[in-house]
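Apart from one protein chain that is not included, each protein chain of the complex appears where it belongs.
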Amino acid sequence: METTTTIEPKQKVYFDLTTSPHLHSKWTTSKVMWFVVAALVPSIAAALTFFGWTQIFIIITAVVFAVGTEVSIQVIRKKQITWFDGSAALTGLLLALTLPPNFSLSATAIGSVVAIGLGKQIFGGLGYNIFNPALVGRAFLQAAFPVQITTWLKPNFAVDSVTSATPLAAFKFDKIFTDTVPMAIGNVGGSLGETSAIAVLIGGILLIAVGIVNWRIPLSMILGMFLFGGMFWLINPQNPTPIFHIFAGSFLFGAMFMATDWVTSPITNKGMWVFGLGISLVLVVIRIYGGLPEGVMYSILFMNGFVPLINRYTRPTIFGAVKEEKKK
Amino acid sequence: MKVTHIIATLTLIGIIAGGSLSLVNNWAAPKIALNQKAETERAIFLVHLDGKRYEEIKNTGFEVYKVFNQADSSVGYSLVYAGNGFQGKIKIMIGLTEDLNKITSIEILEQSETPGLGTKILEAPYKNQYKELTPTPSIKLVKGVEPSNPNEVKAITGATISSRSVVAIVNEGVKRLKELQIKGALK
Partner (left out) sequence: MKKRVTLLKEFTKGLWEINPTFKQILGMCPTLAVTVSAINGIAMALATTFVLFFSSLLISLIRKWIPNQVRIASYIVIIATFVTIVDLVMKAQFVELSKALGPFIPLIVVNCIILGRAEAFASKNNPLRSMLDALGNGAGFLISLFVLGSIREIIGSRTILGYQVMPNGFEPWLIMILPAGAFLTLGLLMGLANLYTERKKNLEREALIAQYKRVGREEITDEVLKEAGV
């Protein structure tokens, strides 16, 4: 390297200071968090419509325990209390929406405590966690209470032919395909927030429009689904079509609200493409070959683990830097 | 000098270790063989409660035993059949009547299913469904509803794959045994 350093060895370097220009964002953390909560309102409304208003208790329990855990840990560790930034409430809300209807409230509370405790605070709080906290909570519940978390409720307004099994479970165990229209509306079995594709899309597009969610992640996931899902479908038409993959289960919910979490997704544009395509590839493999019908949670958590690596290899060239000459 | 010391040390340790192991093995080997035999016997008679004596049928490719009762007349067959479960191998002892048209009972010998979930295949509510089950034309797994036909077994909620694996293994084992019967190898 030909660079010359001008810093004196003894001189103190302030790493936290950068030279101007400084970018000011109109978005503060709490504004973003509460905005995402607002974008989830259509999904919550759909959940209450299809599975009954009592499902609100699951949501309330999850949020209360998430915020409670955050505050308790911050009090014990004598840190600044930050519940009002909305991040804990959002984690609780996201967790609740990934749970099946009529899920036990005590288990919901356990999930919230694990999500905030083991998913977030153990790493040092907001911004330090590797894995999406809501999904950590959900993964814990999946392993702890596998029967309850796969016990689905038949949605209201269901026609007789609709069973309580989710479209993915129906495909996995009985090779039955569900039509796209009920899956788009949400009149099928599934987790609270995931069944109505339309409600999820309304919230997601809102977030993309105001610039909270980077469009690259959802788009790369959907394109990835067409690519990899389509590939498996072309090889063997017994496999589900890409359209089925996209509308079934929590794919769209994951694409819009889970994979796009600021803390646990890549920061570079190129990295976001790698991340989204990776999630889709892992997901298709899990759905077709795995033991469980659904794999959005695992595929996002899996790719979360790769985010530091993705960031490292997709780091953009610093402005003004000269390309390194190729070695002979 | 140094090298001989090294060789001598290792040789001596090896001889002593080998010697003591062979002593222990002399004592333990018959007991271990006895334990294994007792276990097989226990399982054979668990699927044939009235069984008192058994004979192994050789050259079948898997373990088959012909079981006799107190009066020394044949009560049927016990066979050991294995296949893939959710996470690993499941090995099942299947008891069949003489005409191979009724299962007397089954006993899971080995499994590595998910604890608390897939392991419910070991528990009475699932296992006892195989008592008096008719495996012809083949056993069918039903989900969510009560079995209505004599060849139906109800799946365990949340452990469909484990339940289905057991059904598949039993079906396959019975099929193989029937083939042997047709060939006349069950004498």
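Lettered A and B in written order, each chain numbered from 1.
To be clear about the criterion, a contact is a pair of C-beta atoms (placed from the backbone, for glycine too) under 8 Å apart; a residue touches a chain by one contact, two chains touch by 3 or more.
Because the structure is a prediction, the values reported are computed rather than measured.
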item	value
Sole residue of A:A45, A:V75, A:A143 or A:L309 that reaches the chain not shown, by the stated touch rule	A:A143
From B:I6, B:L49 or B:L122, residue that would touch the chain that is not displayed	B:I6
Which of B:T40, B:S78, B:T114 or B:Q129 contacts the chain that the document leaves out	B:T114
Sites on subunit A contacted by the missing partner chain, in the whole complex	104, 106-107, 110, 118, 140, 143-146, 148
Residues belonging to subunit B that touch the chain removed from view	2, 5-6, 9-10, 13-14, 17, 20-21, 24-25, 27-28, 31-32, 35, 39, 114-117
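Here is the rule we use: only the chains that are shown with their structure count from here on.
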item	value
Computed distance of Cα centres, subunit B from subunit A, in Å	45
Of subunit B, residues touching subunit A in the complex	86, 114, 117, 143, 157-158, 160-161
Parts of subunit A lying in touch with subunit B, wherever the complex brings them together	146-147, 150-151, 173, 291
